[in-house]
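Moving on, here comes chain A:
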Amino acid sequence: MAEESDDMNRRGFLQYAGATGAAVTSFALAGCSGGEEDLEDDEDGSDGEDGSDGSDGEDGSDGEDGSDGSDGSDGEDGEDGEDGSDEPFEITMTQRQDPTTLDPHDHRETTTDNVILHAYEGILWRGPDGGIIESLATEWEQLAPDRHKFTIREGVEFHDGTELSPSDCAFSVRRVVDPEVGDLESPQRDQLAGIVDAEVVEDENAIIVHSDGVNPLVFQEIASYCSVVSEEWINNTASEDIATSMNGTGPYQLTNYTEGESAVFERYDNYWGEMPDATQVEIIAASEDSTRVGQLESGETDIVSAVPPADAGRIEGSEDLYIANKGSTRILFLPMRYDVEPFSSVEFRQAMNYAIDLDQIISEILSGFGQPTAQPTLPSFFGHNPDLDPYPYDPEQAEQLVEESGHAGAEIQIEYPAGRYLLNDEIVQAAAGFIDDLENVTCEAVSRDFGTLAGELLDGDITTQPPFYNIGWGNTTFDASQTMLPWLTEGTSQTHYVSEEMEQLMSDQASEADADTREQLLQDANQLAHEDAVWVFLNQEFLVYGINERIEWEPRPDEFFLAQGMERSE
Partner candidate 1 sequence: MSEPILRISDLSTRFFTKSGQVNAVESLSVSIDEGEIFGIVGESGSGKSVLARSIIGLIESPGQITGGKIEYRNAPLADEFRDAHPDAVNGDYVDLRSLPEEAVRSLRGPSFSMIFQDPESSFNPTLTVGEQIAEAVEVQRRASSNPRSTKARTSSSEYSLGSYAYGAVMPNRSFVSSKSKDRAIELLQQVGIPDPEERVDEYPHEYSGGMLQRAMIAQALAGEPDILIADEPTTALDVTIQAQVLNLLREIQDETGMTVLLITHNLGVIARMCDRVGVMYAGEVVERGTLSDIFDTPVHPYTKGLLGSIPDLDTTGGRLQPIDGNVPSLMDEEMGDRCYFADRCPKAMEQCLEEPDDASVDGGTDHEVKCVLAQTEYDESQALGDSHFGGGDT
Partner candidate 2 sequence: MRLTRFFIRRTLQGILVIWGVVTIVFLLRFITPGSPIDFVAPIDASPELRQSLAENLGLDKPIYQQYGEYIFNLIQGDMGYSFQRGLPASEIIFRRLPATLELAIAATVVAITFSIPLGVISATRRNEPVDYVSTGFSLVGISTPNFWLGIMLILVVGVQVEFLPTSRRIIGFGGALELLVTEQNFLGLRVWLSHIILPAVTLGTYFTALIVRLTRSGMLEELGKSYVEASRAKGLPETLVTYKHVLRNTMIPIITVLGLQLGTLIGGAVITESVFDWPGLGTLVIESIRQRDWPVIQGAIIVIGLGFVVINVIVDALYAYLNPRVELE
């Protein structure tokens, strides 16, 4: 069989190999655990094998067509093949990193969420534009400044067959915010900042979430974070198993997970919501950009995240692939410490902004995949100040400002976390190059290990922080305060800028219940940040995806990369 299929083309082979590989691993696992599910896996394994004969032939005749992969999977399920509506649609997705855990409350990475959110859902969710939409809660309202009510959807089942109850939702919130609950010190506690407790409303299918005083952000936070888990399952499952298996309410059910290699999902038939198109999803990771692109081009995977802009043209140009992009919630910037020379001078800080030709960086390095920024807040966020424009490229102005600052002849360096963000090495080196081009400043970019750099930022001691460095910041609450509070106010670990005016604005907005007034305060704060040149403002990061034509998908701004939004192309 397999040996005789030498004429099988590479694409088909790899497609098939991928499918079989997954089947084989689950098959191998079946041997050790036993049970009903394993029997299914077993069948899958042999199905996959049978399929190879069928798909081999088809691949041969189809040639380079991008839909080979799905043809291959057709063959896999001979009996279902006739039933058009239930045709399998399998996709493989490659992202930058493997999940570190499958416990939805024990991590802080988007890459982990990208796996977890196939199986787990939040109480609320966000639409493609970032707006709050219903999920496991159908209604939500603020009862009092510190009490928020969520009405929980009925008839939702966890993958283990138990029914979702409001107490599961309350438990999930408490598991995050309260270390005593669920035996977990959740690193997500600060994502639900201000939320202190949750309780079930007697005789109603609803919960109430308590916050610590006024909290304008509760719905935003709940829409972005806090996946709902089954209280019973969590309490009866060992933490190792919570970290390697999943029991959620989402549209996909985990069938196989190999840490550091892949996670395989199947569509969950009893899903309460709209059934997604893809019937099987495999998520893998490759940290090297070139590797991901290679996988996409060779057909080993169907959709990859973080395509390097240099490869985007080629992908867009190829017959069966296309590029999709979206502005993300992440900004890239160069913080400068307000307490050390020469950055203590506002003129000098402004000069740094004038010195850099941001437009050229975006067009040449990012091939246009990026948007210049003028303030800490993105246009789609609450509190964005629409009147601010990015600093223009004006080296003469920059040199003059340096002169005025009294720091002419300064020798500075920018420390950057190597390879941490999309092309940030090149962007920072280019920025340093522009600054170095100034007559009266010399500048060098120094590569750092993210670990050590982050250590210096987070140890709570401003004196260990580098004077001038590069960092990226993603904010998925769509609210300006979640960027400015940690970076521009006193007392947080990564403070590098303190001014009385900013302190005042930020404390005012935090206790302001009126949305319009609060927006004005945030806009003023953004203006202040711009004028005081707290950072060298770089670009908003774009999310760039490479996609096989057989999938139709519109990326989300929050970087989530989920199969439930992906559709089969016509």
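By definition in this document, a residue touches a chain if its C-beta (ideal position, glycine included) is under 8 Å from a C-beta of that chain, and two chains touch if they have at least 3 such contacts; residues count from 1.
How were these candidates chosen? In short, all candidates are chains of the complex that A comes from, given by their letters.
The structure presented is a predicted model; accordingly, all values stated were derived computationally and were not measured.
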Fill in: For chain A, as assembled in this complex, the candidate in touch from 1 or 2
2
Worksheet, complete the sentence: In the complex, the residues of chain A that touch candidate 2 are 1-3, 10, 14, 16-18, 20-21, 24-25, 27-28, 31, 45-46, 49, 52, 98, 100-101, 103, 106, 108, 179, 185, 187-191, 193, 239-240, 242-244, 258-261, 284-288, 290-291, 294-295, 298, 300, 449-452, 454-460, 464, 486, 492-494
